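Only a single protein chain was left out; the remaining protein chains are all shown in position.
Labels A and B are assigned to the chains in the order they are written; within every chain, residues are numbered from 1.
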């Protein structure tokens, strides 16, 4: 599957400098690319690799062009241009439609003739599988779910009853959508279960990482709007709403009923307590613990970066004394003030 | 499935104010409830919604009654009353007993005639599945496990050999019980495996969240006592013991051989190092890192909440200097003391 450089330039929305007839078959790093491969430079830190690259062509910013003697695809967003080139060269593999003989599809389920249901997958009553959908091996789809057109459940994914997956979604192995929210009422120490009667609803173009869990709502639904991207091992609790195009790195946990705006980014291991309102364009760096609402766009952080263990031990001991230290400073200020005054007087 | 309000009041242990004959078919939020639905008010923050609710009835505290003109169920614990009403209106779905034709049940396994074993589920030799048990699709039960009466494994759950699940337990998709503990002996840099010969034992009424992992013991067992409730993506290491009615939110990790008392609550992402003893009624707020034993009942915390990134950068730089700052305060105190003394002298 080789594509001419001129075609790739057009797909990438990039300006071509060089022979449009060159055949490109793969993408590769600057160091590893060969004569039928295209590479890219998005991070100027790696500019030194431009000189020696054996790539047929390089995607880069106009200002980096002078450092490179190969054919070029010039773009102001080379990483995006590279993504499009790579998708052209690495299309999602086609599949033979149909249900594998070992799949267990309920007679009351509806499977589009262009969809695939893989080996040992299970589809329950009332579930609808749309056109071009790929249900990979070992996936379990309980009753009354919807998987809309062109979505892809890679393998061993679980959709609990009533889960709604939009179009062109991609759900990685081990993800669980629609498990019960953690709803418990306390009766003098003993916990009683609160039924979780809401569902999980995903918009279009949502990606859900491996072993990520998204709980169904308690009464209303848990919602991921269009274009939300979740990495692996993320927890989305009941009744959370995540706005369009918000992305979360691995290990994030969002507690119940918290609403997150659009175009936010959450670094790895960020935690949000429940019932918060996070606005649009809010960004949290990795491992931040979010304990209050943040409505304003901005960049927020909260963690104690790793340091030498001895230095850390001292710092932590001092943190425990901080309130007392602050009071000592205050006393000193008063005393120094009075001494100065005495002198002046 | 509609139930008369009078019946629900009795089930909830609530005092009825209104017509006991009203038919209720669902639970809903105050804002969304309609004329055949019951709602509740547990958090006074939402009291403003009482006035406009179209619910047939509302469960609330006696002191909130004056704000609401619908039929009422009065209870000092409205969330608990609501849980009971909701369970009555949303019973766990019944199922047809029997083993699905695609299930693989070892001839030496014992399945109660009233139990269900779902599509593509596997039950190994020597395992015993009790009365009314639901083993969902894709569940793998290795040899010599026990799943006691009325327990429910939703889907894609793995029980490794010898795992014992009590009565009325609920285990969500992707949970793994009985995987090897992380036991390694070091031989001059190289790790050698230490066999994990203990098991996992769950009491009755235990809930285990999606993709949560509970490791088998190294020599003795890992134990979750009656009524323990675990949310999603939790790690329970080998030889941990968790006391009755203790609840943990998502992302908690408990390291090996730590013992946790009864009626504790652990917020999301709390971490406990190994070999600790945590008493009864101990509560940790989210993301606390627990590095020592806490025997006294109480509320404990430890994390650095998110703040503006610039403020955080300055704070972290200062934390590194804290020990030096403390020493400077001490020197100042001495100096000021001597200056004062000089003056007085």
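Heads up, the rule we're going with is that a contact is a pair of C-beta atoms (placed from the backbone, for glycine too) under 8 Å apart; a residue touches a chain by one contact, two chains touch by 3 or more.
Note that the structure is a prediction, hence the values are computed from the model and not measured.
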item: Identified contact with the non-displayed chain, of A:64, A:150, A:167 or A:207; value: A:207
item: Chain not shown: contacting residue from B:39, B:88, B:127 or B:156; value: B:156
item: Selected from A:110, A:186 or A:245 as touching the chain missing from the view; value: A:245
item: Absent-chain interface as seen on chain B, which is shown; value: 102, 104, 120, 122, 138, 140, 142, 156, 158, 160, 174, 176, 179-180, 182-187, 189-195, 197, 211, 213, 215, 219-220, 233, 235, 237, 251, 253, 255, 269, 271, 273, 284-285, 288-292, 294, 298-305, 307, 311, 314-315, 317-319, 321-322, 325, 328-329, 332, 335-336, 339, 342-343
item: Residues in chain A touching the chain absent from view; value: 26-29, 32, 77, 79-80, 82-84, 86-87, 89-90, 100, 102, 118-120, 136-138, 154-156, 170, 172-174, 207, 209-211, 227, 229, 231-233, 245, 247, 249-251, 262-263, 267-269, 286-287, 303-309, 312-313, 316, 319-320, 322-323, 325-326, 329, 332-333, 336, 339-340, 343
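One rule holds for everything that comes next: only the chains that are shown with their structure count from here on.
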item: Inter-chain centre distance, chain A versus chain B - centres from mean C-alpha coordinates, in Å; value: 25
